[in-house]
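Dumping the structure here so I can ask a few things about it.
The complex appears here without one of its protein chains, the remainder shown in place.
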Amino acid sequence: MTDQPRIGVDSWVAEVEERREAGRVRQAFERIPRSARFGAFIAAAAVVPLLSDNEYVIRVGVDTLIFGLLALGLNVVVGFAGLLDLGYVAFYGFGAYSFALLSSDKFGLHWPAEASLPVIVLAAAVTGLLLGLPSRRLLGDYLAIVTLFFGQAFVTFVTNGDRVTLLGHSGPFDLTSGPNGISGLDPLNFFGAEVQSVQGFFYVSLITLAVVMIVLHLAAESRTGRAWKALREDPLAAEVMSIPVNRLKLLAFAFGAGVAGVTGAISAAVDGAVFPDSYDIPILITVYAMVILGGAGSLSGVVLGAITINVSLEVLRDANQARWLFYSVILITLVAKLRPWPKLVAVLASLVAFGYAFHALVAAVWPAGTRGQAAGGDVIGRAVQDWVIRPEHHATLIGNYAFVALIAAVLALTLMRGVWRTVFLVPTLYLAAFVWENRLDFEPSVTRLIILGALLIVLMNARPQGLLGTARVEIG
Amino acid sequence: MYTWDYFVQELVNGLTLGSVYALIALGYSMVYGILKLLNFAHGEVYMIGAFIGYGVLTVSGGAVDPMFPIWLLISFMFIAAMIGSGLLGVVIERFAYRPLRNAPRIAPLISALGVSFFLQNTALLLFSADFRSYDTFSLDNGTLFTHGIHFGPLNISLIRIIVIVTTAALMVGLALFVSRTRLGKAMRATAYDREAAAMMGIDVDRVIVITFFIGSALAGAAGVMVGLVFQRVYHFMGFVAGLKGFTAAVVGGIGSIPGAMLGGIFIGLAEAFSQGYISTRFYDLIVFGILIVVLIVRPTGLLGKADIKKV
Partner (left out) sequence: MKKALVLTLIVAAVAATGASAVTKGSAPTASAAGAATTCTSGPIGFMGPITGPVAFLGKEQLNWAKFSVESFNKANGTAFTLLQGDTQLNPKLALTVGTKFTANASLLVTTGPAGSQEVIAVGPLFKRKTMPYISASATNATLTQGKYPTFSRVVGSDKAQGRSDGLFMVNKLKAKKVVIIDDQEAYSTGLAASATAVLKANKVSVTRKSVNQKVTDFSSIVTSISDDTNVVFLPWQVAANGQLFAQQMQEQGKTAKIFGSDGLDSGDFTIKGAYVSSFARDIHGLPGTARVIAAYNKKYGTKWSTFGPPSYVSVQVAATAYKAACSDGKATRGELLKNIRAVKIPHSILGITISFDKHGDVPAAKFYVSQIQADGSHKLVG
């Protein structure tokens, strides 16, 4: 199991060992050259808009690409350089608002995209540099605080920016239209060609993603990339080895900010409007979850993380699809984690049996306990009708208590060992299904946020390197 | 606007806010002193404390016609919130931070972020987005608000006086605890050097648990106070207050208990006076500016000690 840091092994050796330990499928996969894998991915992504003519689905794809870009930018700061930047989405917002100011009716400026985008990237990068300046001397925790505050300061500023007093200007000046945001933005206009359709947005974002990935890959393989890695692993040792630590930090900030800035501009053009609270903490946590899940430090990892999480969040919007997701995830986790296979079969069988038995019992004793409504009513919903309990009245209240009980049960589960753990797993899973069916499935917008938070906690405890990151190593 | 009573009124506003921030900052400082960890979830503990107080109020029949005399009711609310929040803090430490004690610094920080987000949205799920009100105005026909010090144009309500005095009492109690008792000495030792303290026979795990309990209990008390004075309890309140408490802890010198107290009062006064004299909309930015200035001029905060790293 490679989730504990291994003492006395450096990361290159760890990587090689992991590769050797990996199965044949993984080895065959690794043998394909990187560029071919990358090309295949881009080609596959390019085909997606052609699969469906539902605008909303393609729109989800666009959002995924945008999140992928954000994850890539954050990856530079957190994954490459190891700096905890909690104000990252402020650069995203900065890019979006800059586009809004440059290409809308607000000030009458209508810059074409080929002029505004490079300017925005540069401006964002410079802002990142400026943020990095007071943070140079700060240790990890202080950096987190300062960047967090910067993020909040940005949101406060744009929310209240409709009445800014500028020197030499009589009366308050409306810079950012305050909480109403700026709407009616021009579409992206490249050399006269306007991008109006969702498919167009998709391809613009995809091209940007590809370009950014290539640039970052080259940066990671260069001297700067290696210096960043050294900075991440041990800042003191890096400084002793005469690596210009401060300059590198600034560079990382600038890179991350630049990527976030261009992403913001594209996102603003796609939406056609910018609003202050789109650049606040929930987006930050989402991007962080993507980076952590995918594996900080790995380019393909964070993009994979972005796809996984954004698609899951979209699926969670609709009750029926969410149910598919919920049960699949449970099943997959069980299959992956329970070894050997007789144990797996035993747990699954007893879970099903327990459910039916419990349901029959409750139906006999308290009929109103099983007549409740399911959220949505498709195949799986009906299939588990006789397995899970759905009270008819007070489902919300019981669900709430059950949720708290579930948290307690899961925590208790982490404390148990051996046979007891396996035995206790069954009722816990049943309780989880109960909570899902009666409470979480009804409130998708909150459920997705709860899952994000839980995901961060679980990842840090169980697999801090995420899906594709390399295991952290500690020397001695 | 430039009258003396305006100044005193803003001073009282500032002290009330400052008391709340100081209590929250204490929790941050104490945990950082011992674990070098920024407990992002601390704001959420404060929020849960406020909700527990609300729960006690509702169970006792509500603000309009409670079962108990008002003083007893308020004491119940405080005690329940402090114990509840303290326990929550202990649980968070046990399951989200203890397994990561030997992991690189970034891991518990991200875990803390996750806990904060998780708790916020669990509260949203369980309590819905509606604002709950302590309805202090109806308690005992509003005596908490209408009585107090009335001196000419000056009007200081009773509840604010209660908040300021209670906070002072709690802080004095904490200071005595830390300086005079054996457990307090153990806490100071563990904060100074964890390994050496373990070698001297101090049960480091127990000390950490107690630190979390006390810090979280103080946050819970702050939650009830905010509920009583500002009457509004909702799932997102922990984030903003947590941020301000954070600032207070850092400005005062993170890791230092007197620093947290000083920092809290300072930030509270800064906020009140900025709102009153400068701008009702950009006061958050002003507070942030203060933070930046302090960090540049005196990076370890007003009362913090320079952290000398041995290589």
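Each chain gets a letter, A and B, in the order it is written, and its residues are counted from 1.
We take it that contacts are C-beta pairs under 8 Å (C-beta built on N, C-alpha and C of every residue); 3 or more make two chains touch, one makes a residue touch a chain.
Being a predicted model, the structure only gives us computed values, none of them experimental.
Undergrad: From the list B:60, B:166 or B:231, pick the residue that touches the absent chain.
TA: B:231
Undergrad: Where the complex has a chain not shown, which of B:32, B:54, B:97 or B:145 is the residue touching it?
TA: In the complete complex, the chain left out is touched by residue B:145.
Undergrad: On chain B, what residues meet the omitted chain?
TA: Missing-chain contacts on chain B: residues 1, 6, 9-10, 13, 16-17, 128-131, 133, 137, 142, 145-146, 150, 153, 155, 157, 230-232, 237, 240, 272, 275-276, 280-281.
Undergrad: When the complex is taken as a whole, what residues of chain A touch the one chain not shown?
TA: 23, 25-26, 51-57, 59, 159-160, 162-163, 178-181, 183-184, 271-273, 275, 277-278, 311, 314-315, 318, 320-321, 324-325, 328-329, 331-332, 335-336, 339, 445
Keep this in mind: only the chains that are shown with their structure count from here on.
Undergrad: State, to the nearest whole Å, the distance from the C-alpha centre of chain A to the C-alpha centre of chain B.
TA: Each chain reduced to its C-alpha mean, chain A and chain B end up 30 Å apart.
Undergrad: Which residues of chain B touch chain A once you look at their complex with the stated criterion?
TA: Within the complex, chain B contacts chain A at residues 32, 36, 38, 91, 95-96, 99-100, 103-111, 113-122, 124-126, 239, 243, 246-247, 250, 281-282, 284-285, 288, 291-292, 295-296, 299, 309, 311.
Undergrad: Which residues, counting only chain A, touch chain B once they are in their complex?
TA: Counting only chain A, the residues touching chain B are 5, 78, 82, 84, 86, 134, 137-138, 140-142, 144-146, 148-150, 152-153, 156-157, 160, 163, 236, 281-282, 285, 288, 292, 400, 403-404, 407, 411, 414, 439-440, 443, 446-447, 449-450, 452-457, 459-461, 464, 472, 474.
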